[in-house]
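Apart from one protein chain that is not included, each protein chain of the complex appears where it belongs.
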Amino acid sequence: MSESEPILELEDVTIQYRTEGGMLTAVSDASFTIGQGEYFGLVGESGCGKSTIAKTLIGALDDNGIIESGKIRYKGEEIQDYTEADFNEELRWKEISMIPQGSMNNLDPIEKISDQAIEIAQVHTDMTKSEALERFEELFDVVGIQKSRIDDYPHQFSGGMEQRAIIALALFLNPSLIIADEPTTALDVIMQDQVFKYLDEIREEGEASMVLITHDISLVFESCDDIAIMHSGQVAETGEIETIYDNPRHPYSFMLQGAFPDHRYPDRDLEIIEGHPPENMGEVNRCTFVDRCPYAVEECSEAAPELEQHEGSDVEHRVACFRSEDAHEEHYQNKEMPESGTAEVEGDD
Amino acid sequence: MSRVRYYAFRTVQTVFMLWLALTLLFFMFRAMPGSYVDQMLFAGASPETAQAFREEWGLNDPLYVQYWRYLVNILQGNAGESLEFRQPVWDYVERKIFNTFILVAPGITFAYILGSAYGLVAGMNRGSILEKYGIVPLIFAGAFPTFVTSIFLIVIFASGLGWFPTGGIYSVETRRLFAEAAWYQPYLTVDFLHHAVLPFMAVTFRYLFLPSLIMRTSVFEVKDQGFTFYNRITGLPLLKRFRHIAKHASLPVITLYPVSMTRAIGGLVLIEIVFNWPGIGQALVNGISARDYPVVQFVFFLIAAFIILSNYLVDIIYGLIDPRISVEGE
Amino acid sequence: MSSQTPLPSRILQGVSNVGNHYAIRNFRSGLGKMVESKATMAYGLFIVFVLILGLIGPTVAPHDANDRMRSESGELLRGEPPSLDHPLGTTETGYDVFSRLLIGAQPTAIAGMLGGVLIITIGATIGITAGYVGGRTENILMRFTDLVYGVPLIPTAIVLIAFFGVGFLQSILVIAMVLWRGSARVLRSQVLQIKEREFILAAKATGTSTPRIILKHIFPNVATMAIMFFAIGIGYTIIIQAGLSFLGVVNPFTPSWGVMMRNAYTSGQVGNYWWWSIPPGLMIALTVVATFMFGRGYERVSGGGDDEEAMAQAG
Partner (left out) sequence: MTENEPVLRLEKLQKYFQEESFKDRLLGRETEPVKAVDEVTIDLHENESIGVIGESGCGKTTLLRTLMGLYEPTGGEMYYNGEPTSEFSRSEWQEYRRNVQIIFQDPFNSLDPKFTVRDTLKEPLQVHGLDNHDERIHDVLEEVQLNPPEQYIDRFPKQLSGGEKQRVSVARALILEPEVILADEPVSMLDVSTQASILTLLSDLMEERGLSMFYISHDLSTVSYICDEINVMYLGRVVERSPTKKVLKDPKHPYSKALIDAIPVPDPHYDRERTKIEGAALDPVDLGSGCRFRDRCPDRMDICEKKPRFVDVDGESIASCHLYYDHESDDTAADIDEQRLAGGRGSSTEAADQVGDD
């Protein structure tokens, strides 16, 4: 597998859920690519389909969910039609592992953590028990937990500690891709930072790539290389984090960043985005942001905009908006460009 | 709060409950109107014989003396004398306890195994026909009053098809054959099993739906917990995932098992009457109509003791399985 | 409302206000949902049928309970199999089984309703008070409930009735005195969850009085479960009451279905005269099943919970 071949490619993927009211489209025509060792951020409000994508990548879509169309290539291999058995034998935990939502109960509360690790190791590899324990102790060290605690029960760990144990488990069989679905939502801000400190260290080693799924755009700007912003099932904009921050082209991107508070500029007015993301039934042939977008025109509600490369930037930067040029102009006429990060904040020691 | 101290405390609490049950029963039966002696007078016995009888049984002593003697006797394993049969209560009741137990224990255990199995399978494939409608016949069976089920079983299988005897614990020949043999011999005969089938079915029908309902709901709850999803994404095979869920889901069922056992003993009275099964239920009903309260009192104590001990047992089992419980104590 | 609005429209508005009153609205939505699930409706209708039978049974019955049936030739019809003029045949002592069945509906219906009401009233009062008040009262009430849980139902009922008189009403009272335990325990745990929710804290913080909170916030959110226990309470009371009358512990003269079963059994002819024991047995069983399934269906439809554990606790 050559160095340049991306580890994960999504091409016009549409995922739907069977509900009483018909086929609920959670993701429509989503496309993005993740390179080797790259950290990719998937950002959007609740209900935008990011968690659906996370579950699909590890083959754990809910029972009523189906991949309606599109291609998912992992290391060049198409996996959108993989069965539960295919995932178990070829991908799960050896190739793709996952850090589920930050809530407290990912581990079986009545079994020791070490036993659960050994069970995973013995299912996928022929490691002996001692080899598995040794490897697991090493990983506890990496995530900053005393080695002696691998034989504890999950309820003896605090929120932050359990989440770091989950990270250790995610790294256990040296996967190439780690999916982190809102890994620190339930944690306090200091604990969250501790978790991301260890994620950064893992990133330095550079073997595994990661998909970070979150509603908090600042986590992606701090810890990822590229970003995709999603709104109600559609990918609005993708590109490197600096490009998207300095030169957002999709109305939802610049309004979302405007709505995000930054404690360094407490006086900046927060951008208000009216309404809430709609639920889409069946075929989605309109821009899902049309009812909330101040720059929307007739055309936006007649067809779903395609993700096209933005001419203005020489780097990979794709936008799905019919009026991205004029919307950008209109938006920034009265506001100066977002201050770039380099401006030091006075009094900051 | 180490486990040892938690168990010690539970043991002390259990002994206290047993004493409380004994005391309550003692005073309850003394407070009952219409004692055995009234029954005698009513049946035409002369006041002198009644007085002699009271003397002999020490019924005229002050209550606390009687109570003390009653406690001491119980501790020495002497459950008092049956007024009607003039023999120690224990000898009269001992075999009957075994008869009830030999019927209830297998009946409830089988109902729980079958019910839990159904609950697990139904719980795992929610929304299937089995899960939605499979439970209805079980509830039907459970809702049938036990004596109705028993009579229907007799009408259909005994007098109707003649496959099974209409009652009793073993046929007359078996009793004659094993008159001198050890007390447990007759229970090993096919004849006994032949007699036990219908009552056994009556018990199982009545209690089958309880574990099914609880296990099914428990599996739903467990499947909502994060670790079932985590077991799936870490690629564990179905069997291992099933083991995790089953272990968790069975906790509430294990807690209910002894409770059902005690309720069944209470409920068995009807089955014993219909099938003329010589258990403690029958002894209780006859004892009451004869106002033979030492027997009734002792049978009651047995049932209460069984309930208290089973709750104690449940706490111990729960403490062993679930590490979270024992550490925090209560 | 200014005074000049004409009286009729004010009354109309009053009525619509009442119609809009939360209790009526909840009940209507409950009924609406219930219609969706056909099965629950069917069980509900069967219960109503038995209740109506309880009301009109004795008047509708072709013969009096104790009339001895005679053929034209005046000879006592003993153990007649079902025929045209005796749809369910006659008993060993010549009574008409069909008439006794209709007459027997009344005591069963009364026992069920009375038992159900008593069980839910005691259970709800103890459960909701313990759940809402908490602290020492909760502890005492719950320890008491645990104690009652330990009481073996039928033996105790037999002892209490045998000593306190075999009256029909006493038997229902005794059953209710024991069977409230299941609803108390489940309702308490439900109240414990609800009382911590923010809308209750908000009501308390704005000074809403406790009775008003219980009436307006706790009851509606517990009503679905309470109705389920009411239905199951009816079922269980009927089972136990029939059992006690079968044992002859309850006064064996009111011809309830349980007593019919007893007479059929004690006559020794239960095997031969199947038409004597099967109909009452079936009627008892179907009524109880209907109450169970209606209770469970109603709870699933409007409560939306899959909480079967509560139902199992009811026993």
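Note that the chains are named A, B and C in the order they appear, and that numbering of residues resets to 1 at the start of each chain.
Basically, contacts are C-beta pairs under 8 Å (C-beta built on N, C-alpha and C of every residue); 3 or more make two chains touch, one makes a residue touch a chain.
These numbers were taken from a predicted model, which means no experiment stands behind them.
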| item | value |
| --- | --- |
| Among A:I72, A:L173 or A:L219, the residue in touch with the chain that has been omitted | A:L219 |
| Contact with the hidden chain (one of C:V60, C:L169 or C:A202) | C:A202 |
| Option from A:S46, A:N64 or A:S301 whose C-beta touches the chain left out | A:S46 |
| Identified contact with the non-displayed chain, of A:T19, A:N64, A:T128 or A:S158 | A:S158 |
| Those residues of chain A which, in the complete complex, touch the missing chain | 45-46, 144, 158-161, 188-194, 196-197, 200, 215-219, 221-222, 241-242, 245, 255-257, 259-264, 266-267, 270-274, 276, 292, 340-342, 345-348 |
| Contact footprint on chain C, counting only the chain that is left out | 22, 26, 139, 197-199, 201-209, 212, 216-217, 220-221 |
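Convention: only the chains that are shown with their structure count from here on.
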| item | value |
| --- | --- |
| Overall pattern in which the protein chains touch one another (line/ring/star/complete/other) | line |
| B-C or A-B, whichever has more C-beta pairs in contact | B-C |
| Identity of the chain that, by mean CA position, is farthest from chain B | A |
| Intercentroid distance (Cα basis), chain B paired with chain A, Å | 57 |
| Computed distance of Cα centres, chain C from chain B, in Å | 26 |
| Complex contact set, residues of chain B against chain A | 225-227, 229-237, 240, 244, 247-248, 321-324 |
| Sites on chain C touched by chain B in the complex | 149-150, 152-156, 158-159, 162-163, 235, 238-239, 242-243, 246-247, 249, 261, 264-265, 270-272, 274, 277-278, 281-282, 284-285, 288-289, 291-293, 296, 306-309, 311-312, 315 |
| Complex contacts: residues of chain B adjacent to chain C | 32-34, 136, 139-140, 142-148, 151-152, 154-155, 158-160, 166, 209-210, 213-214, 216-218, 220, 252, 256, 259, 262-263, 265-267, 269-270, 273-274, 281, 284-285, 288-289, 296, 299-300, 303-304, 307-308, 311 |
